[in-house]
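A single protein chain has been removed from this complex, and every other one stays in its place.
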């Protein structure tokens, strides 16, 4: 699936988007896999309360299932307007 | 003092403004004097709950004193906006 | 602060534009425009007012809004005289550092302007003419503030 990063999450991880092969059942499982990869992922995901997640462009929770998902995005709380 | 009428009060009484010589102590006293004059005044002031009053261009109540007042205006509830 | 009572139409777009231009301390601009609306056969509307008191009442309402909220500017334009369906009757605008102040002040201005400024609307249609009656909901709206 495609994993996207925005704002400071993008800056800490160092890329806006990557292709990830995973069998993670939930968003939280995917986060665990990513954190295990490298320090920059571990640091970016250290405080989940500071993060938001969208699955297929819909806001959701970290316990959301990933079955059938094509795109997961991580970003800080939004500041539009 | 000058007595002014607006909207349907003006139409029922038949004039927008008149000079009234009075010793009325309050707005209510002035209303009693006006009602005693002619039927068209009596009809216009029949239901005080349907009327508003301003003394010297400030909204007030019918028991407001008239000492020193230069201008009294009677009109229905306002409908601006 | 600018308070205008006039017969002539006003340029809503230009007024909005001017209100949201050239200041770096303003974060939020709210504008409201009231139009002559008709569900049925309305040929025209006529607005009567109380010259002198109208301006002072609007100024007092705007000054009270500026006391209650953190505002950088307030504009009120209200037309009087004859108007046709679809024409703009009036507008207000508020400018503030933050959106909550701009919104609340604008709603306050509208609620007070509606029931406490000396304007009276008369509708003219094929069935004749009639004075618009004040709505209980407009009087009730004041209890919010």
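Each chain carries a letter (A, B and C) given by its place in the written order, and its residues are counted from 1.
By our rule, a contact is a pair of C-beta atoms (placed from the backbone, for glycine too) under 8 Å apart; a residue touches a chain by one contact, two chains touch by 3 or more.
Owing to the predicted nature of the structure, the values given are computational and were not obtained by experimental measurement.
Judged over the whole assembly, touch between the missing chain and the shown ones holds for A, C. Residue in contact with the omitted chain (choice from C:2, C:37 or C:68): C:37. Although one chain is not shown, part of chain A still touches it, namely residues 4, 6-8, 10, 54, 57-59, 73, 75-81.
Along chain C, the points of touch with the absent chain fall at residues 11-18, 20-39, 85-86, 88, 97, 99-100, 102-103, 106-107, 110, 141.
Simple rule for what comes next: only the chains that are shown with their structure count from here on.
Per-chain CA centroids place chain A at a distance of 48 Å from chain C. Chain geometry summary: the mean Cα position of chain B and that of chain C are 26 Å apart.
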